[in-house]
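Excluded from the complex is one protein chain; the other protein chains are retained at their positions.
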Amino acid sequence: MERTTWRASIQAYLYLLPALVIIVLFTIYPIIKSLLISFYDDYDYFNDIVYARGFASYQYLWNDPTFHKALWNTFVFVIGVVPASIALSMFIAVLLNSNIRLRSFFRTAYFIPFVTSVVAVSIVWRWIFHTEYGLFNYVLGLFGADPVAWLTDPKWAMPSLIILSIWKGLGYNIIIFLAGLQNINEQYNLAARMDGAGKAKRFFHITLPLLSPTTFFVSIVSIIGSFKVFDEIYALFGGQPGPASSALTVVYYIFEKFYSEWEFGIASAAAYCLFIIIFILTLIQLYIGKRKVTY
Amino acid sequence: MLRDALSKTTIYVALGIGAVLMLLPFIWMLLTSLKSGNEVMIMPPVWWPDDFKWENYKTAWEMAPFGRYLLNSLVVMVLSTLGELLTTILAAYAFSKLHFWGRDIVFALLLGTMMVPGEVLLIPNFVFLSNLGWIDRYEALIIPWTASVFAIFLLRQFFLSVPKDLGYAAKIDGCSDFRFLWTIMVPLAKPALFTIALLKAIGSWNAFLWPLIVTSSKEMRTLPVGLTSFSTEAGTIYELLMAASTMIILPMILLYFILQKYIIQGISKAGLKG
Partner (left out) sequence: MSSDVTTTMYESGGIVMQVELRELSMEFQDVIAVDRLNLKIEQGKLVSILGPSGCGKSTTLFMMAGIYESTGGTILFDGKSMNGVPPESRGIGMVFQNYALYPHMTVLQNIQFPLRMRKMPRKQAMERALEMAKLVQIDHLADRKPGQLSGGQQQRTAIARALARKPDLLLFDEPLSNLDARLRLEMREEIRRIQQELQVTTIFVTHDQEEAMSISDKVILMKDGVVQQYSPPQKMYDEPENLFVASFLGSPPINQLQGSISKGVVSLAGTDQSIPVEAEGQNADCVVAVRPEAFYKAEQDEFHVIVDVELVERIGRDMIAVVKLGGTALRVFLAHEDDVHAGNRIRLGIRKKGFHLFTPAGERIPFQASWFGHKQ
C-alpha cells in the first residue's frame, strides 16, 4: 500500500488548505463562537468585549412567551407541511413512475417552483392570497365561499404559509421519490403480479416498504428544512412575521432578536435551541431508520 | 383493456390538475405583469389583458436600481461558484486519492458540520465580518460561500469511483499528483462538477437571509433583497411587483429548461447518497 508520510501529509493539507480555511473561519469557528455568545450576558460586539457571562439568555428564552409562541408556530408549521408534502409527493411520484407520456413535462411542472427564488414566488403568492383581488378567493368564491383575509387575519396566516411551502417544496421531494422508485427492481412488482397482487396491494406491500429508505431521507430533509423556514415569511408578509406575529417561527425570532433588537446573546441561545431540536430529531430518525429501514 | 385505459386516464387527469395548480402562480404572475392598473384591481379577475403592457417592466426596472441588483447577483453567483469549484476540487481530491494523517478525522469533522443549521453561524459570522470591515462589500457576500462540505462530499464520492489503476498509470507515465488532478480527474468529473456548479448557482441566485443581513446600502443588494425592499416601496402596485418577480424568476426557469438533465440527476444522486 502507499504509505502515509510526513511529505505526503503536508502535500495533502496544501490541497485541503483553501477549503479548510473557509470552513474553519465561517463554519467551525462560528459554531463554537455562537455557543459562547449564547452565554454572554453583556456583550459589546463591536469591540468584542464581554462584560458578563451566565445563563441569562437561556433564562430569558425560558420565560419569554414570544419565544414559546415561535416554537409553537414552528411545530405547527412542520406538522402542517411535512406529512402532507410527503404524502402528496409520493403519490405524484408513483403516478409519474408509471408508463405515461409527457412525463418530463409533468416533472418539470412540479419541479419548477423549487428552482425559483423563494422571495419572488412568495411575493407572487402574496398577490394570489390578496383578500379582495386575489385569485385564491376568487376560486373559492366560485364554490360559494366568503373571501378570506389570508394574510391579514392571524387565524389564516399560518395556513397560507403552509400552502405556499408545500407548493414550493413538492418538486424536490418528487424528484427524490422518483429516483428511489427507479431504484426498485421491476422484478419485485412482476413477481407480486404473478402472485396475484392488485395495484393497491402491490403499492402497500412492495413499493412502500422498499421505498422506505427514501421516505426516511425525505422526511429528515423536510423536517429540518421546515424548522428553518424564514424567507417565505419575510417576503409573504412584507417584512413582518405575519399579522400579530401569527407566523413568527424560531428562525424569524432569531432574526428579530439579532437584526432588529441587537440581542446577540439571546439570538445565539435561540439558534442553539434550534440546533438541539434538529439534532435530537436527526438522532431519533437515525435510530428509527437503523432499526426499521434496512434492505 | 378498458380498465387499463380508464386507469391511464385517471392518472393523466390527476397529474394534469396537479400540473396546472403548480404552474398557475407563474402564469398568473406573467399575466398580471402585463396588465394595466385597472385590470389588476378588479373582481372577478380578468384573465387576458386587453393590451400587453410591456412598459410595466421598464417602469419597474426604473423604479428601483434593478440593474445594479442584477449586477451584484451575477458577480456573487459567478465568483462564489468558481470559488467553490476550486476549493471543492482540491479538497475532494485530497480526501479521495491522497493518504495523509488525520484524513478520516478531518473528514468526519467536516461531515459533522452539515448537521448544524446555518442560522447558528449567522451572528458570529456577522460579528467577524464587521470586525474585518467587510459588511456591505462583495467580500461578505462571496467569500464565506466559497467552500461547501456537501459539494466536497459529492465530488469525493465521484472521485472514489475512478479506478486506482488510472492514478498508478499516470504516475508511471510521469504525471504528478497535481497534474493528474487537472488533466485526468477534472475532465472525467465534468458531469459531477457541472451539477455542483448548477446547484450552487441556483442557491446563490436565490439566497436571501445572508445578503439581507450583510448588506446595508442599496448598491450592494442582490436581486431577492432588492425585490423585498421594492415590494415595500411599490406596495400595492401589483403589476409592477409581478414584473419585478418575473425578472428574478425567469432566468432560473430558463436555466432549468436548458440544463434540467444535470439538475435532476444531481438532486437525485445527492438524495440517494444521503
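Should a chain be cited, it is by its letter among A and B, assigned in written order, with residues numbered from 1 in that chain.
Heads up, the rule we're going with is that contacts are C-beta pairs under 8 Å (C-beta built on N, C-alpha and C of every residue); 3 or more make two chains touch, one makes a residue touch a chain.
In this text the structure is predicted, and so the values were computed from the model without any measurement.
Only one of B:Lys58, B:Lys171 or B:Lys261 touches the chain withheld from this view, namely B:Lys171. By the touch rule set out above, subunit B reaches the unshown chain at residues 163, 165-166, 168-175, 179, 184, 187-188.
The rule is short, and it goes like this: only the chains that are shown with their structure count from here on.
Centroids of subunit A and subunit B (each the mean of its C-alpha atoms) stand 16 Å apart.
Remark: subunit A residues 2-4, 8-9, 11-13, 15-20, 22-23, 25-31, 33-34, 37, 45-46, 48, 92, 95-96, 98, 100, 104-113, 115-121, 123-128, 130, 132-133, 135, 138, 141, 167, 170-172, 175-176, 178-180, 183, 199, 214, 217-218, 221, 224, 227-228, 230-231, 234-235, 238-239, 251, 254-255, 258-259, 264, 267-268, 271-272, 274-275, 278-279, 282 touch subunit B in the complex. Interface residues of subunit B, counted against subunit A in their complex, comprise 7-8, 11-12, 14-15, 18-19, 21-26, 28-29, 32, 40-45, 86-88, 90-91, 93-95, 98-103, 106, 109-110, 113, 115-128, 130-131, 143-144, 146-147, 149, 152, 177, 202, 205-206, 208-209, 212-213, 223-225, 227-228, 231-232, 238, 241-242, 245, 248-249, 252-253, 255-257, 260, 263-264, 267-269, 271-272, 274.
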